[in-house]
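All protein chains but one are shown at their positions in the complex.
As written, the chain order gives the labels A, B and C, with residue 1 at the start of each chain.
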Amino acid sequence: MSSLSLDLYKKLFLSRAAEECIMKYYHEDDMKTPMHMSMGQEFIPAAVCQALGERGQIFTSYRSHAPYLCRTDDVEGFFGEMYGKISGPMRGKGGSMHLSNPDLGHMCASAIVSSLIPVVVGAAWANKMKNTDKIAAVFFGDGAVDEGCFWESMNISALMQTPALFICEDNGLAVHTSKRQRQGYKNLPDIIRHFDVHVITSKSTDAEEIHGLVKEAMDVIDKTQKPVFMHLECYRYLEHVGVYEDFDAGYREKEESWYDSGALRVQRQRLLDQGMDEKDIVQLEQEIETRVENALMAAKAEKFPEDDELYEGVFYG
Amino acid sequence: MSSLSLDLYKKLFLSRAAEECIMKYYHEDDMKTPMHMSMGQEFIPAAVCQALGERGQIFTSYRSHAPYLCRTDDVEGFFGEMYGKISGPMRGKGGSMHLSNPDLGHMCASAIVSSLIPVVVGAAWANKMKNTDKIAAVFFGDGAVDEGCFWESMNISALMQTPALFICEDNGLAVHTSKRQRQGYKNLPDIIRHFDVHVITSKSTDAEEIHGLVKEAMDVIDKTQKPVFMHLECYRYLEHVGVYEDFDAGYREKEESWYDSGALRVQRQRLLDQGMDEKDIVQLEQEIETRVENALMAAKAEKFPEDDELYEGVFYG
Amino acid sequence: MVKMTFQDALLDATTLEMARDDSVFVYGIGAPDHKNIFGTTTGLVEKFGENRCLETPLAEDSMTGFGLGAAMNGMRPIHVHIRMDFVLLAMNQIVNMLSCASYGSCGKLKAPMVIRAIIGRGWGQGYQHSKTLHSYFSHIPGLKVVLPTTPSDAKGLLTSAIRDDNPVIFIEHRWLYFAEEDVPEGDFSIPLGKGKVLREGNDLSIIATSWMNIEAMEAAKMLKEYHGVEVEIIDPRTIAPLDEEIILSSVRKTGHCIVADNDWSFSGFGAELSALVAEKAFDSLKKPVTRIGFEHTPCPTVRKLENAFYPNAKTIVRAVEEKLGLPKSDLSSQDLFSHERKFKGPF
Partner (left out) sequence: MVKMTFQDALLDATTLEMARDDSVFVYGIGAPDHKNIFGTTTGLVEKFGENRCLETPLAEDSMTGFGLGAAMNGMRPIHVHIRMDFVLLAMNQIVNMLSCASYGSCGKLKAPMVIRAIIGRGWGQGYQHSKTLHSYFSHIPGLKVVLPTTPSDAKGLLTSAIRDDNPVIFIEHRWLYFAEEDVPEGDFSIPLGKGKVLREGNDLSIIATSWMNIEAMEAAKMLKEYHGVEVEIIDPRTIAPLDEEIILSSVRKTGHCIVADNDWSFSGFGAELSALVAEKAFDSLKKPVTRIGFEHTPCPTVRKLENAFYPNAKTIVRAVEEKLGLPKSDLSSQDLFSHERKFKGPF
C-alpha cells in the first residue's frame, strides 16, 4: 500500500472525524462560534495540503476546518479554538471562522468572502522576491469569484507572474444561491484561460487524482513562476453554516451521486485494493477518533483567556 | 450628401473646435478645472450620440468634453461650466470633470475611474423595468477595465440582461501607463464574449463606421434586451490631463497613422466625395467656430455663483 | 396598534411601501432566500414578483452602483446587507458616488436609495462581523443615517427612509429584532431627523444609539432601584441630520451627560455627541461628558472576551455612579442581557 494513499486517507478521516465530533457536541452550545463545515469537500484541502507539504502557506475562508487540520494536524489547537480556550492557536480570539497558525503553515482565514485572494497574490510575490520555496495557496468558493477583487487578482497575478495557487472549491452554492442565479457566464475556467495563468480543472472527488493535479500545479510554479488557478467541483453535505443538513429548505436536492463517489469511501477502498487489512484500517480510524475525542475533551477542560488579553495583538510586538 | 454624414461631421467639428478654443484660452488660467481632452477620440462619442439620439442617456468619465457636446449640443453651458459660471449646467460646481445635464441626456460624469459602469447597469435595468425607450450608455477607458467593478458589472449585466451599452474607449493608456504594464491578458473582447453580453469591436477611426456598429448594438438591445460591450480603439492626441502634447516625456511615441486616419479628415473627405462644396464646408466650420468662440466669451462675461449656493443640492428637493 | 417584533415592523413597512409605490424594490445577497434576512423580506417575492425582491451576485460595490443607477432612473431601491462589515466593499459607491449624486447634477438628479445594514454581536461574530461604522456615513454630506431602537421606530423610520428622495443608510442591530411592542397599523411614518426621549428623568442625560439604548434602559432601572436616581435617555434615532435640540435641552435640564454609542469611541459618532454637548451646552454641564463605547480593539470571538469588549448596563451604572458621586451598588445579582434569552420589550 502506498504511503501517499495512506497519508491522504489519514487527512480525510481526521477532518471528517473532527467535524463529526463537532456535530456530536455542538448542541451543548459551548462552541459559540459559527461552523461552516468542510464535510463533503475535504478531499480538496487533503490533496492540496498533502502535495504542498511544508512548502504550503495556506490562506482560507471561514470554511477552513479541513484545510486547517490537513495542513497543521493540530487537532488539539483546533478544538481549543472551537471552545475559545487558551489552547487554541489564537487563544480563543478567532474561533471557527478565523483559524490562524502561521508557525504550522496555516497563515490565516478571512470571513469576508474573497478578501484573501489578493493577499495571496502579494504573499506569492514576496516569496518570489525572497526566493523562498514556499507556495502561497488560497482556498475560496464559487461565490468568491463574483467579487471584483477575484478578477483584479487574476489580472494582477497574471501580469506580475506571482507564483500563487488559487483553489476554487466550487460547491455550486453561495449560502443558498446557486451559480445560475449569480453568474452571467457558462464556464469560469474557460475565461481564466485568457489570462496568463495556468488553469487546471477537475470534477473528480478522488483525493489522489486531485493530489496529482496539485503536483502538476507545483511543477508549473517551480518551472515558470506562473500562477495556477485550480477549479475543483465539490458538494457541500450540510447547510451553509451550522451542523445540520437542510435539504428540506428546498433550495437544492440531495444528490446521491456525490455521496456514492465520496472521497473517504474511494480512498478507503483504494487502501483495501492496495492490500491493507480492513482491521488495520479500522484500528487507524479508531485511533484518530480517539485522538479527536480526547482533543475535544481537553479543550473543554481548558481555561478561557483572561480579560486583559483583550488588548494583546492589536499592535504587533 | 447624406444628412448622417453631415451630422457626424458637425459633431466632430464642434468637439474639436471647442477643445481648440480651450487650448487657445487655457493659459489665461481662468478655466480653473483640470482638462482631460477628448482630442483624437471624438469619433466615438460623435458616433454613439448620433446613433442613440434622444434615446441616449449618457454617463461618462472625467474625459467627457466630446460626449457632452455631441449629446447636448450645449456649447454655451459647456463653457459656462469650464469657467465656473452660473450659465454652466451645474452653475460651476462641476467643472470639466463633472459635466452633468440630465435634461439634455448627459446624465453625469465621474472622476473616479470605472465608477459609473455599475451605475449604468442599474440605470439600464430601470429602463427595462419601466419599459422606456431610453438606452443607458457609459463611456470608459482601457484603464477602467482593470478595476474589479468592471468585471462585477459585466457579470451582473449579463446575468440580469440589463440593456446597457458599455463603450470602452481603448486609447491604450491609463495616464502614462500602457496596457502591457497593466493587463495580464491579451484580448479583452475575447474574454467578455464568454459573458452573456453582445460584443462588438473595432479599430476604425471612421465615425460613420462606428455609427453603424452602434446601430447594430441598438438593434441587439431592442430585440434581445442584451447588454452590449463595444471595444473601440483610439488614440489620445494630448497629455492625460492638460492641453498640451507630451510626446517628449518618453512614455510613448507619436503615431502618425492615427493622425492620417483622423476622423475629422476622413469625414470631411466623405462630404467632399458626396459632392458637398468645399466652400460650404468651410462656411459650416466657420459658423461652428464662431459659435464656440462666442460661447466662450459669453461664459467669461457671466457671473460666478453666489456663496450661498454652496449648500444647494446637497439634498434633493 | 398591533404587537409586532422589530423584524416584523421592518417587513411591514417594506411591504406597505412596495404596495403603495411600484418603483420600490428590495435586493441584496440572500434577500429572497428562505432565511429572508432574518424574516425581514418574507413573502416579498410571492407578493411582488421576482423583479422586486432580487438575489444578487456577491458584488457589494457594483450592486450599490446598480442601485444608484436605478434610483437615478426613477426606482426606489432598498439594498440589504446582512452585515455592516460587507458595506466596506461599497464605500466608493456610497461616499464618492451616492452621497453626491444630487450635488453632482446641481440638484437635478436624485438618488432615493435605502441601504439597510445589520450590525450586532454575539455568538462568535469576531472582528470581521461586528462593525457598526455609522460615524463613517454621518461624516459625509448628502447621506442620511438612521439607527432605530424600537419596533415602532423601525417601521416609521423605514417608511420615511424609503419615501425620502435622498440616500439613507439604515442600521439595524440584530439583537433588537426580537423586541416586541404595539406598533401602529397601516400607513405610519416618523420624520427623519427627530430624536426621541425614551425615558424622562432629571438627574442625568444618557444619549445612546441603537442597542445601547436597551442597556441604558436597564441601567436606568438599576439606578432608580439602588439610588433613586432618574436618568433621562435620549435616542437620536436619526444621526444625520441630527436632532441637536432634543439632546441639548435634556442636558441643559440635567446638567450631566453620558454618551453611550454602539461603536468604538475614538473618532466615532460618540465623539460627535460628546463634542456637540460640550460645545453647545457648556454652561449647563456640571461635569465633563463621559463617553462609553466598545473597547478599542478588534472584536474577539470567544464569549468571555466579547463580554469584556462590549459595554453594558453595568458599565453605564458605574459611569453614572461615578459622575454623581454615588457609592458603587452591588450589581452581582443583576443578570445582563444575553441574546440567548430572546429580547421582548421594554418597549
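Descriptive notes on the structure:
Simple rule for what comes next: a residue touches a chain if its C-beta (ideal position, glycine included) is under 8 Å from a C-beta of that chain, and two chains touch if they have at least 3 such contacts.
Predicted model only: the values in this text are computed from it and were never measured.
For the chain left out of this panel, the touching residue among A:Leu8, A:Ala46, A:Cys70 or A:Val119 is A:Val119.
The residue touching the chain not shown here, chosen from B:Thr132, B:Gln161 or B:Thr177, is B:Thr177. Contact with the undisplayed chain is limited, among A:Thr33, A:Gln50 or A:Ser153, to A:Ser153. One chain is missing from the display, and on subunit B it is touched by residues 29, 32-35, 84-85, 92-98, 110-114, 143-144, 146-148, 174-177, 181-183, 241-243, 249-251, 304-305, 307, 309-311, 314. One chain of the complex is left out; on subunit A, the residues touching it are 57, 89-91, 93-94, 98, 100-103, 107-108, 110, 112, 115-127, 129-130, 132, 134, 136, 148-149, 152-153, 155-156, 159, 312-317.
Remark: the residues of subunit C touching the chain excluded from display are 61, 85, 88-89, 91-92, 95-96, 99-100, 103-104, 127-128, 131, 135-136, 138-142, 239-240, 264, 266-272, 274-276, 278-280, 282, 285, 287-291, 296-298.
As a working rule, only the chains that are shown with their structure count from here on.
Among the remaining chains, those touching subunit A as well as subunit C are B. The most distant chain from subunit C, with centres taken as the mean of CA atoms, is B. Work out the mean CA point of subunit B and of subunit C, and you get 42 Å between them.
Listed for subunit B are residues 148-149, 152, 155-156, 159, each touching two or more other chains. The multi-chain contact residues of subunit C, meaning those touching 2 or more other chains, are 56-57, 59, 61-62.
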